[in-house]
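Got a structure for you, written out below as structure tokens; questions coming shortly.
One chain of protein is taken out of this complex; the other chains stay put.
This part shows chain A:
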Amino acid sequence: MRVGPSQDEIRRQNLGALLRFVHVHGATTRAELTTALGLNRSTIGALTADLAAAGLVTEGAPRETGRAGRPSLVVRPESDRVFAYAYSIEVDRLRAARVGLGGAVLDRRELDRPRGLTAAEAAPLLAGAVKEMRQALPEDAVCVGAGVAVCGMVRRDDGLVRLGPTTGWVDEPIGAALGTELGVDVPVTVGNVADVAVFAEHARGAAAGCDNVIYLYGDVGVGAGIIAGGRRLTGHGGYSGEVGHMVVARDGARCECGNRGCWETEIGEHGLLRAAGRSDARGREAMLAVFDAADRGDAQAQIAVRQAGDWLGFGVANLVNIFNPEMVIFGGTMRDLYLAAAAQVRSRLNSNGLPACLEHVRLRTPKLGADAPLVGAAELAFDRLLADPLDVS
């Protein structure tokens, strides 16, 4: 029978908490850490010394405070030295980045992704981008892991991409493929793009401090990353949040998943372009062109944007009624749709949402912008480091 956590476990926990704090909040004085973590000064001093010895943080003199008394030392994450690789596999592009501890993107590469590219074909492309970035690597840099954000349903246990209707992937082991291709002996963690984006926005973006958040990510399809009660909602296998496949119209348009009338057939790329009479166009640029045409007075584009906005409001009202979030974030193409059709989105939401659920809901666009999938993918990799700082580094 165990009585309680051992000294060792407590220390590991405290090290993780301290590192997480500077990772999320940036440079912090020892005095602030003492208050924020509720530990005494000598403990903070000892923990900081351990982390500094492991090369994860540095301590330095603060800027002039202008106040009396000995200034408290400032603890900074080693953002330039300790990093993770982050990949984002989107419908039309592949992105690779090097993200430092503290969440800053240090280096990045971007490639076009022809639609229909398989995981086995995508991995060498991403590996090539990483090789380029490696050439500019500082000598003492340490990689602590890699994270992947992918548009598709990801099995939580092993990162297998079970189904990505928009990428055309079925049962693709992208994590393993990238691992072998990169030859890095660090684990590769895979997550759904909306899930990792909400992770990033919750840690250091628009939703910081909010415990009930829905992040809607749109491209061809639409998915949601959901944080409920401060925890990521993953579902049993890790597939939760496929809100784009809520059926909203009984005899609606055919969806790529095989059903009819899924929500994403109305608010996703195909739905908007179809309604605007541009069915042969595709891609994010084509969607932005519709918003632009609507702004310039193209009547058909205006109708298409309003309809899509109305449908967006329907679905958001359903989600708000079910989850009672304090914030809904519109990311990917949903950002552009929301900003172009906010009057329709809000009107429909206000009409269909239950008054009690609507009371405190805030509608926002991502603070991290298009970087959220990359920053979130890196968070996946940093999670292991933060759980046990001295072991991983």
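We adopt the following convention: a contact is a pair of C-beta atoms (placed from the backbone, for glycine too) under 8 Å apart; a residue touches a chain by one contact, two chains touch by 3 or more; residues count from 1.
Everything below uses one rule, namely that contacts and distances are computed from a predicted model.
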UniProt protein name of the chain not shown, from "Cytochrome c-type biogenesis protein", "ABC transporter ATP-binding protein", "Phosphonate transport system permease protein" or "NADH-quinone oxidoreductase subunit D": "ABC transporter ATP-binding protein"
Touching residue (missing chain; options A:V196, A:A340 or A:A381): A:A340
Option from A:E110, A:D140, A:D158 or A:E359 whose C-beta touches the chain left out: A:E359
Chain not shown, touching residues in chain A: 206, 288, 291-292, 295, 306, 310, 313, 335-336, 338-348, 350-353, 355, 358-361, 363-365, 367
